[in-house]
Each structure stands twice: as structure tokens, then as C-alpha cells.
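All protein chains but one are shown in place.
For reference, chains read A, B and C in written order, and residue numbers begin at 1 within each chain.
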Amino acid sequence: MSITYLEAIREAQAKALAQDPRVFIYGQDVGAFGGAFKATKNLAKEFPGRVLDAPISEDAMAGLAIGAAIEGMRPIIEMQFADFSTVAFNQIVNQAATLYWRTNVPCPITVRLPCGGTSGSGPFHSQTMEALYAHYPGVVVMTPATVADAYSMLLEAVAIDDPVIFCEHKFLYYHLKADSLPTEALPVGKARIARVGRDMTIVAYSAMVHEALAAAEELKSEGWEAEVVDLRSVKPLDTDTVVASVARTGRLLCVGEDFPWGGVTAEVIARVTSEGFGLLDAPPQRLNAKDTPVPYHPNLWLAHRPSARTIADAARKILRQ
Amino acid sequence: MSITYLEAIREAQAKALAQDPRVFIYGQDVGAFGGAFKATKNLAKEFPGRVLDAPISEDAMAGLAIGAAIEGMRPIIEMQFADFSTVAFNQIVNQAATLYWRTNVPCPITVRLPCGGTSGSGPFHSQTMEALYAHYPGVVVMTPATVADAYSMLLEAVAIDDPVIFCEHKFLYYHLKADSLPTEALPVGKARIARVGRDMTIVAYSAMVHEALAAAEELKSEGWEAEVVDLRSVKPLDTDTVVASVARTGRLLCVGEDFPWGGVTAEVIARVTSEGFGLLDAPPQRLNAKDTPVPYHPNLWLAHRPSARTIADAARKILRQ
Amino acid sequence: MLQTVLSPGAVGESRAQAELFLQAYRLMLQARVLDDKFASIYRAGKIHGGVFLGRGQEALSVASGLALRTGDIFAPCIRDQAGRLAFGEPILDAVRTYFGSTLGPMRGRDGNIHRGRPKEGLLAMISHLGAMISVVNGMLLSRRMQKREGSVGLACIGDGGMSTGAAHEALNQAGVEKLPLVVVVADNQFAYSTPTERQFACETLVDRADAYGLTGHSADGTNLEDCLKVVGQAVEKARAGKGPQLVVAKLLRLCGHGEHDDANYISAKLKNAPEHRDCLQVAEERILSERWSTPDELERWRKDAQRKTDDAVSTVQREPTPDPFAEKWQALATENLSEAGETPEPGPMDI
Partner (left out) sequence: MLQTVLSPGAVGESRAQAELFLQAYRLMLQARVLDDKFASIYRAGKIHGGVFLGRGQEALSVASGLALRTGDIFAPCIRDQAGRLAFGEPILDAVRTYFGSTLGPMRGRDGNIHRGRPKEGLLAMISHLGAMISVVNGMLLSRRMQKREGSVGLACIGDGGMSTGAAHEALNQAGVEKLPLVVVVADNQFAYSTPTERQFACETLVDRADAYGLTGHSADGTNLEDCLKVVGQAVEKARAGKGPQLVVAKLLRLCGHGEHDDANYISAKLKNAPEHRDCLQVAEERILSERWSTPDELERWRKDAQRKTDDAVSTVQREPTPDPFAEKWQALATENLSEAGETPEPGPMDI
């Protein structure tokens, strides 16, 4: 058996629907059609009345999910593309994320965001939104990089009593495969050492983990051993695991596909330098997408985001210091 | 003559309207009423037909401004509170901020955001939004801390050919006074040394500049000289001035009123440690609001945001290292 | 309209209607007295932040609250003190929230009209106008899924709030799902200072009902009887499975947007127009002219409302205000996922 990242997301939803009557799915075209990416394929048939097509009303989609949560349900909403969640932004950060703190009533909703760049998708079908949401109090932001995490973290997202922003990366949907679904998983909030190395730490998450691993492979041929940390969730962010890795390696590069200002890479570096300043043997560096919208043409797109090549280049500069 | 921060904002708009026929103002209650905070007081009378009341439709307010910019106008839109700009968020970051890059047509709009906490305002009338917008390519984000900057930067905001997010701090509206309006100003994008000191650098912006200055005063009585850098704009962010200050002091504390994850303080520390790692004699630290919504009751509100006291405390820890 | 309600021959029914009227009146009175108290405490500088009153809107508001039953859902807006009382919100909730008492439902975290008890069907509005309606939709849809039918959700909104994209998406969503939702629009002719001609260009907001496939109803917001009847019918229809309902009532806000605002943008002509009478006074006159009660009794009711208000205020004034050192600075329900250590210790307690 071979299962893709996308199929894992479908399977996790099938399992959540099967094991918990409080779960339902709401989103544009998620019903009979099975979703723009087929992440809900056949679920409407298998779970009648529990997978509902929404009008093109992201704000009301999020609002409806919040109301459902108040009534004890565990809704999953699918944004057709992460980029369109900007229209639901207010409901998510000001209503869902404040509900528990204000009223003591938990808000267990899962917002599935098909994120990230794929070739030819352009400025409005390519964005990664983890920093946008992680900035706000009251949410958990997951950024699974593997088939196993896509599956187990989505199940946990549904189980968690708080709003979870589930950033699934479209580039990984079809390419990434595993032999089977996992039976156990790291707890949410724990980062994973994706590759062990002694010379430097590369922190990444989501699709960038694979670029970082490829870069590490390239560096290995030059005699360097880079450790790759997969953050798994960016809020909470597992500072301990990152600092522990930097304690071993003394060098840090943090990679993200998001826009450069603020965001995960800045947060990681701020934490590591505040908490583990003395561990660093060289200035920490980061690599992000460029500070422009995500371009359409593949030539530009490939240059806009970090890649194995640019990560390896940045890593070499750090290693030579 | 004495002029408040709020009056400076009104005067800047009056001047912009007087000197440039392309300027108009659009926002809820900005017309005859003069705005919720009176930032447009009398302007509708002085400039008939150029100060227009908008329906409660922030998305359409922003969209209208973008269209006006395409036609060569220089609209200023006032959000009644910064917090409500979440509803216009999509138009701002996806339409205004991408217009020039996509089509080569500039988008000179100014979005005035009455930002920041005041006692008793609660979770939805207190937010600071600079990090939210600065994260996106294609915008300039200004955070004036003084009466002079409120005036001169707002005039520059209107003159700039790009979308400017103008974060005016409500806490400064009435309290902050100057003797007169400035006749010259630092260029946009340049930070200001608000207080000279040799022992450490405190980076702040907007209302926190005043808390930092008060903290520096407190520290002075203990024999420490803290330098206070007022960022003025957080995008672009004047890394050079900050790094130069740290080069002199060797110590860095970065203070923001915003939520702790990501944002200005993380960005500043990431830049300083990447570019000026060797200049630091102690780990850089930051101080932000707490990771909860902004509370209503003054007891909680005062503890939620950084204050002169907590800044001084954090500074002492750094100074003792 | 009276004839319909208190039709001759239906004595039992008319008795019941009179009793409903009186009950509504007492709640309106209580709301008015409480609002007046908040206004005076505000003027004394003892309330943090703004004070927002429902003066002149009590008839519509109370009708909304009274039309609902235990188990229903109520999403009040800023001027719904009367409706809240009618729905069963304790006076103490209001006072505690304004004072930020830790014993109140919002525990000092949120204030004034931003209060509620979602688990008891009373939503705690966020400030962003229009945002509560889709939340009610979600609650109603969930109950349908859970096979807990029979309840109704009622959401209040203003003329200005109807311009928000959020309100549109939610009304449309309710139409598509045929939810037992009632949206009650208080068209008080202004949104803050903005008159309705700068807010919408339709004749009346009831014209929006067709746009969403809802049933539309109009009411005279100054006339308690009409409000009780129209809102009552709308709620009944929703409960009977006739789909979502839109009630629009015209009236005038008899106060500022908040107590900081003298509403000088409302012309004297408008203020004194006969159709903008104070609904409380109109109701009072009606009670007396119908001899449903006596001036003495009304006076006793007012005193009673005053006493309840004063009691609540003096109780709350002795209650603890939040202690930042005892406060749990944590926005997540899931404790082990909260991030700690990034935030400063609490600061000084003085303002």
C-alpha cells in the first residue's frame, strides 16, 4: 500500500467522522464533489448529512463553525485555498480565537488551509498563512511536513479543544508518499529531528523540510553534517528542541516559504538568541521567500521561494564562519 | 500654541486636502461628525465633497480607495478602530498591496488605523496591527510616536506612491502635546535616536517609545544610560540605525505592544543577530504584550502590555549580564 | 393592530396579551432604569471605557427576548438591555461586566455590552458588526444535526450592521440552510452619526428579505404591542419550520451612540417627531388608558426596578476586581499547548 499526503488527510477526516459523531465538514465543494483537491472524496457518501457544501462565504463558514463548536460539535472547515481565508480572517482571529478566553467556552474548530506554492498558481493560490494566524493568541497552528504528520496531526487537530489552523501544503499533496498510515505520533507541540547532524541546525517546517533535507544531502557530499529540525507546529513552537539542537551544532539557519518580514523564521531566531545566545558559534541566519507576491511563472516562482540549492548556499556561508 | 498628537493628524489631513486636489477622505462618520475621535473635525465643512461618510463596509471602503488610486486620486481612509480593519484585510493585502507589482499601476492609498490599547477598551478596540500588515509585501507601515511624526509622516503617507498603513496610537491622541507643528522631518524609513545612552539599546515604536523613555529615566537614577531608538516605521525597518546603536551599547531590548508571536520585536532581533551578532555582549531580549486578547479591566490591561516598570525590569536583567 | 390582539370575544387571550404587555413593560422599565444608572455612573467617571444604552429601543428589544424560550438562542446587540433581561440575563451580569468584576461572566476580560453565556444560549457579541449571525446559524445547524430541533435563534442588528459583508453572508447562509433564525433589525435611522441615506439605498431594509429568501416583517419600533406581535409571529414561524425571518422595526435612538456622544447630529425636528415617541412612555400611556394598571402600581414598579439596580450596583462595588497576578494569562483551553515565558511579569496596578 502507498498513501499520499493528500490521501492521509482524507483518511484522517474519514476516521474522525467515523469515530466521533460531533465531527462534520463544511466547505465549498466538499460534498458530492469531494473538494477542489479531493481531500473529502467520497466522504459525503460515506457520512450522509455530515459533509456539507458551503456558499462562497468564508466569513460565514467560519462563523458557522464557531457556533457549532459552542453546541458541542467538532467542525472541520475547508478553505478552498488558504489564500481565501483572508476573508474569514476576522471570524477566526477575533471570534474563534477569543471565545474561550472571553467566555470560558472552548472553540474546537479545525480550519484546513491548503497552503503554499505550486508551479503556475500565482499570487492568490500560493500563500502560506502560518505566521498570519500564529501571531494571534488563542490558536494552534500546525504545519505537517510528512504523510504521517498530515494524518496524525489532523486527527489531533479535531480532538484539541481550541481552534486549530491546519496548514496542509499543496506541493506535498500528490508527491509525498508513505507506505502506511502511522499508528503513533509525537505529541503536538514537539518538533522532530528529521535528520541528525553535528555541524549546523537547519530549522524548517512544511514543504521546506524536504528542501532542507535535500540541501543537507548536498552538504553531506561536501563533508558537512547538517541537522534538520521539522517544527511540525509553529504555534506552539518547540523552542526547547531547537535550542537543544543548536547546543549540539552551534549554528542555525531557519527556513520558511512565507514572506520575509516577521513570521516563523524571525520568531525562531528571536527565541534561540534570547534563550540560547551562548550556544551560537556564528550569527543565526534565515531564508524566506522574497518580499513580493508569489509569482505565476515557474521561473519566477522557483526563485521566489527557498530551494535545496539556496538553502545549501546559505548553509555553506554559515558553516564557513 | 499647544498641539496634540490627534490635532496633528487633523492638521496633516487639512494640509493634504488643501495642497493636493487628489486627496479625499472616506470613512465611517468622518464627515459632518468629524470622526469617532474627531481626527477629521471640520474638514467636511472646509473641503466640501471631499470628506465622505462610508457605510459600515470596511472591505468596500478599501476597495473604493484602491479604485480611486487607479484614477489618480490619493484617498485617505479612516478605519474607526484599527481592529475593524480585519474586515478590510483582504482588499488591503491582496488587492492594494499587489496592484503595483502585478500591473505596474501604483496604489497610493493611506489607511489610517487608530491603534493600540487605552484603558477599558477591551479585546476589540485596542489592537495594534503593524505586524499583521508589515508581514505582507507591497505596503509601508508607519508607527509614529511623536506629535511631529504624526504630522509629517501622515503628509508623507499621502505623498508616497504605495499603500501606507498609518498606525496612529489612541493612547497618544490627547496626552501627547507639542508646542508647534514641525517644519522638517527625518525621511520615512529612518529610525530616530530618541535618547542617547551607552549601556544598552532599547528599541521601541509608537506608544512604547514613551514607556521606554520613562524606563530609561528610571534606569538613569540607578546609573545606567539606556539608548532609546524609535523605529518610526516598522516597514521599512531601519536595521542600520538599530545595529549602529547596538554597536555602541552591546545590549538590546526590543519592546512592542503587540502580541508576542512574530511581529516587530522578533523581526528586529532576527535582523540584529543576523547582521550584528558580534556586536552583542548579552543575549538580546524582547518584551511584548501577553499572548491573550487585550483585556478590558485596567488592572489586567496594565499588566498585559509592557510598561516603564516592566521595561526597566527587563533592562536591568540585560544590564547585569 | 390592537383589535387583532385584544379582539373582543377572546377574553382569555386578551387577558394573556395584557399580561404579556405588562410583563414586557416592567422589563423595559427595568432596562431603562439600569441604563440610566450606567449613564450616571459613567458621568461620575466610574466606568472604564464606553457605555452604550438602549434608550428608545426597549420595545423592540424586549419583544425579541420575550419571544424566546429557555433553550432558544439569543444574540443581542449593543442596545439590547431590555431583551437580555427578558431572555433571563441577570442584572448582575450587566453590572459585573461594566465594573469588570471577576464574578461576572466576562471576569473583567471583556466589558460593557460584550457579555454573554454562550452555553446558556446567550451569545457574547464581539465588536465587529454582523459577525454574530453566522454563529447563531452554526448553533442552529448543529442542533438539527444532533436532532435537537424546536429551538429558534434570534440575532439583533442595527441598520448600519446590515451593510457588513458578514451580515450578508450569514443571512444568505441561513436562507440556504432554511434555519429557524430570526434576525431583528433595529433601524434607528443612524449608525453612530451616519444617517441611513448614507448607509443604504433601498426603501426599507425589509427589501432585503427577498434577496435571501427570507420572510420579511415590518414593525413600529415605538409601539410595544406591534413589536410583541410582529417579533412573536416571526419567532413562531421560524419555530414552525417556515425558514428564516427578517424583522425590521423603525425607531429612533433616544441617546447618543455611547454616553460620550450628545447626538447633536440628530435634528430637533427628528427628535420631536410624533413617530419618534419614547416607546416606554407610549407603553405607559397605553397601560393607563386601558386601565391594565394604575399610576401607583407603575410607580411601585419603577421603585422596584430602582432598588434592584441599586442593590446590584452596591453588591458589585464590593466585589473583587481582577488581580493580574492571579490571572491565568492563557488564551487556549488546552493548557499544555499554551506558550509560556514569552511575556513579562505583571506591571504596576495604578492607571
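FYI, a contact is a pair of C-beta atoms (placed from the backbone, for glycine too) under 8 Å apart; a residue touches a chain by one contact, two chains touch by 3 or more.
This one's a predicted model, so the numbers in the text were calculated from it and none came from an experiment.
Taking the complete complex into account, the chain left out of view touches A, B, C. The omitted chain makes contact with just one of the residues A:P21, A:G120 or A:P187: A:G120.
If you put the missing chain back, the residues of chain A touching it would be 28-29, 31-33, 36, 53-57, 59, 80-81, 83-84, 86-87, 119-125, 260-261, 287-293, 295-300, 302-307, 309-310, 313-314. In the full complex, chain B makes contact with the omitted chain through residues 24, 49-50, 54-55, 57-73, 75, 90-91, 94-95, 97-103, 105-107, 137-138, 140, 160-162, 188-189, 235-237. Touching residues on chain C toward the chain that is not drawn are 163-166, 168-169, 172, 175-176, 178, 197-203, 207-208, 210-214, 243.
The definition used in the following text is that only the chains that are shown with their structure count from here on.
Nearest to the common centre of all protein CA atoms is the CA centroid of chain B.
Annotation: 30 Å between the Cα-based centres of chain A and chain B.
With centres set at the average Cα position, the gap from chain B to chain C is 36 Å.
In terms of their C-alpha centroids, the spacing between chain A and chain C amounts to 40 Å. Residue numbers of chain C whose C-beta contacts span two or more other chains: 106, 109-110, 114, 126, 128, 165-166, 330-331, 338-339. Each of residues 83, 86-87, 123-124, 261, 290-293 in chain B touches at least two other chains.
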